[in-house]
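One protein chain omitted, others in place.
A and B are the chain letters, set down in written order, and residue numbers restart from 1 in every chain.
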Amino acid sequence: MNSLISVRNFNLYYGDNHALHNINMDIMEHEITALIGPSGCGKSTFLRCLNRMNDLIENVRLDGSIVYKGQELVNSKVNVSALRKSVGMVFQKPNPFAMSIYDNIAYGPRIHGVKNRSALDEIVESSLKKAAIFDEVKDRLKSSALGLSGGQQQRLCIARALAVEPEVLLMDEPTSALDPISTGKIEELTCELKKKYSIVIVTHNMQQALRISDKTAFFLLGDLVEMDSTDNIFTKPKDKRCEDYVTGRFG
Amino acid sequence: MISNRLERCIYHNVMLFLAFMATVFTVFIVVFIIGYVLIRAIPHVSWELLSTKPSYINETIGLLPDILNTVYIVFATLVFVLPLGVGAAVYLSEYAKNIKVKRTIEYAIESLAGIPSIIYGLVGMLIFCQYMSLKTSLLAGALTLTIMNLPTIIRTTQESLDSVPISYREGAFGLGANKWYTIRTVVLPCCIDGIVTGCILAVGRMLGESAALLFTAGFAHKLNGFIDALSSSGSTMTVALYVYAKEQGRFDVAFVIAAIMLLMSLMINYTAGYLSKRIQRKRLVK
């Protein structure tokens, strides 16, 4: 398997605050990489740097390098729109737009120039199917997405991210606002999706990381303390701090 | 794909440009209005104009009666509207238990806020001038303005009453104070800033009002003391502006009044803004 995103000596500063220290990481194709660590350790911030969502935060300075498919992302003049099309994102709180289910899914493709009605229909249907929500909503594609339950909304958001044909999916604690049943569905879906997509997921839930991920990276206070296969991280971590965290001694 | 990028680029620039131009245009309108009025008014401002009454013998115009009438009518209206408005707000926030009654009263207040001033003028004339036989007088005008400005006072007072923490009230009740005592000594003192803001906003509305006063307060330019003025017809600044501009063609005087009105509205905005900032800061401290 190939490294899809390679991070080298990556640093991030909020003003004077050195928030991420010298991160080195390889994210592999068709794997689920879980980022774990206590709140405020910088894992969500790091995730945002992978599709340049960090551009939205003021007073941030980066150095080092993040290379995605031969493209340098750090401080470069990369085409952000194309990058985000290729590296999709799902957020903590389900955020369907205040429009119909259909328009939610069609939003991305429309932005990127798909105008043909039947092509859009096809994209909407296949995206909803990939996110395993098509059967639940196929009769009400024209009704508002805000009428769906939280779990359905989150799967809709995943479908929306898939509609622009990304290669990587970044998930920022996608289940933290959901009940256990919806969480189970999203986890199942995530495992299904890794056949076609590469996934990076930030989670506070260690069980979740253990259940779904192939690789796990443990962040602490802005350091990438340890990264290894999920099995190794949870059964024989090398670093003491990592061991304490995954066994629940702090965090 | 290239065409999509071009299309998006055009969309981006056009829509951003439209928003920017609209803003520039809006600012331009305001700056133009203020600049135009001030430039045309300044040559005609004189102490003479502001401190005398019009004289037919000397063929001079003075604004003193109009200025005084405005002060009188604002003062009289505040005297009426404050107890009525604050009282109604206290009822809505502190006493009203029945949600249907509360809704009905609030709907009534919204309706009052939506009625155009010309209709207030008309009904004020029917009720106060004719039915209550006050004739065209500042008092009739003040009573009309009272009903017009009730919604403003009620809304701002209610807002600040609702922001007083329940724990304050519970504290007073816990000490055995009855409801009225609690409201008087604990709740209302916390709302002074809100009530003052409401008054300032209401004063702004009163100063700018003309249609409601045309048929209720009339447009005489006589110089009167407060008590006499209440029972006689008198024009406020805005009504005087209308009369001088439209009926007498004295644009110079009209410009001076317009300039004074603009300055007043500037001051009112500034004060209201300052007060509401202070209220917000206080709430943060709580």
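The rule is short, and it goes like this: contacts are C-beta pairs under 8 Å (C-beta built on N, C-alpha and C of every residue); 3 or more make two chains touch, one makes a residue touch a chain.
In this text, contacts and distances are computed from a predicted model.
One chain of the complex is hidden; its UniProt record names it "Phosphate transport system permease protein", one of "Diguanylate cyclase", "Phosphate transport system permease protein", "Putative NADPH-quinone reductase (Modulator of drug activity B)" or "ATP synthase epsilon chain". Within the whole complex, the absent chain has one touching residue among A:V78, A:I111 or A:A132, and that is A:I111. Checked against the full complex, the one of A:L73, A:L148 or A:A161 touching the unshown chain is A:A161. When the whole complex is considered, the residue among B:V45, B:V123 or B:V186 that touches the unshown chain is B:V123.
Counting the whole complex, the residues of chain A in touch with the unshown chain are 51, 53, 56, 80-85, 88-89, 91, 93, 95-99, 107-108, 111-112, 146, 157, 160-161, 164. If you put the missing chain back, the residues of chain B touching it would be 8, 11-12, 15-16, 18-23, 25-27, 29-31, 33-34, 36-37, 83-84, 87-88, 90-92, 94-96, 104-105, 107-112, 114-119, 121-123, 125-127, 147, 150, 154, 178-181, 183, 204, 207-211, 214-215, 238-239, 241-242, 245-246, 251, 254, 258, 261-262, 265-266, 268-269, 273.
In this section, only the chains that are shown with their structure count from here on.
Note: centroid distance chain A to chain B, computed from Cα atoms, is 53 Å.
The residues of chain A lying in touch with chain B in their complex are 81, 111-113. Residues of chain B touching chain A in their complex: 1, 3-4, 7-8.
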